[in-house]
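Let me begin by handing over the structure; questions about it come next.
For this view, one protein chain was removed and the others were kept in their places.
Right, chain A next:
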Amino acid sequence: MEKFEKLTGIAAPMPLVNIDTDMIIPKVFLKTIKRSGLGVNLFDEMRYDRQGNEIPDFVLNKPQYRDTQILVAGDNFGCGSSREHAPWAIADFGIKCVISTSFADIFYNNCFKNGILPIVLPQEAVDVLMKDAEKGSNARMTVDLENQTVTTSDGEEFHFEVDAFKKHCLLEGLDDIGLTMAHVKDIDAYEARMAQERPWV
């Protein structure tokens, strides 16, 4: 997995609350058996009309937001399905960080598995960042995972919390399965114990 360290880039504002996984990647694109190539269909039904033409009003279609790397979004981002296609599409588009007041649980976890940093901040902070994002491509936001800060283009800095282990994995780009395999003896021991205690499982 790609490491996440420090990122300075364009942030796009999406103030809508409850942006769900069907909005992020509609189900027609779930029929793939690959992980890559979904970026072009990110937010598909908001981004394109039925003929496949771009809807100019949609934020990521505006010239100043085409190279967006950070998304500032309304509350409860990523609610709905467990589809990892949602973070795959986000990552494939080039977005590496999403900031909101809250995230749906499964989506939040899925982000870390794909080198995306989801940041939770209080409403007041998200409001400031949303305003900064509205400035477009002249305003670059900076996300520093090591120091756990987001800095606006004006230099206003916000500290965010992140689970220490998740942070470590993201900074180092660690592979979960590899990490768990180091504990294979514990798993063996648990299975042996359960064969005695709960043999019906």
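As a convention for this text, contacts are C-beta pairs under 8 Å (C-beta built on N, C-alpha and C of every residue); 3 or more make two chains touch, one makes a residue touch a chain; residues count from 1.
The rule is simple: contacts and distances are computed from a predicted model.
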**Q.** Complex member absent from the view - protein name from UniProt, among "Aspartyl/glutamyl-tRNA(Asn/Gln) amidotransferase subunit B", "Stage III sporulation protein SpoAB", "3-isopropylmalate dehydratase large subunit" or "Sugar ABC transporter permease YjfF"
**A.** "3-isopropylmalate dehydratase large subunit"
Q. Which one touches the absent chain: A:80, A:94 or A:136?
A. A:80
Q. Which positions on chain A touch the chain that was left off?
A. 15-18, 20, 22-23, 26-28, 30-35, 45, 50, 74-76, 79-84, 87, 102-106, 109-110, 113-114, 123, 163-165, 176-177, 179-181, 183-184, 186-187, 189-191, 194, 198-201
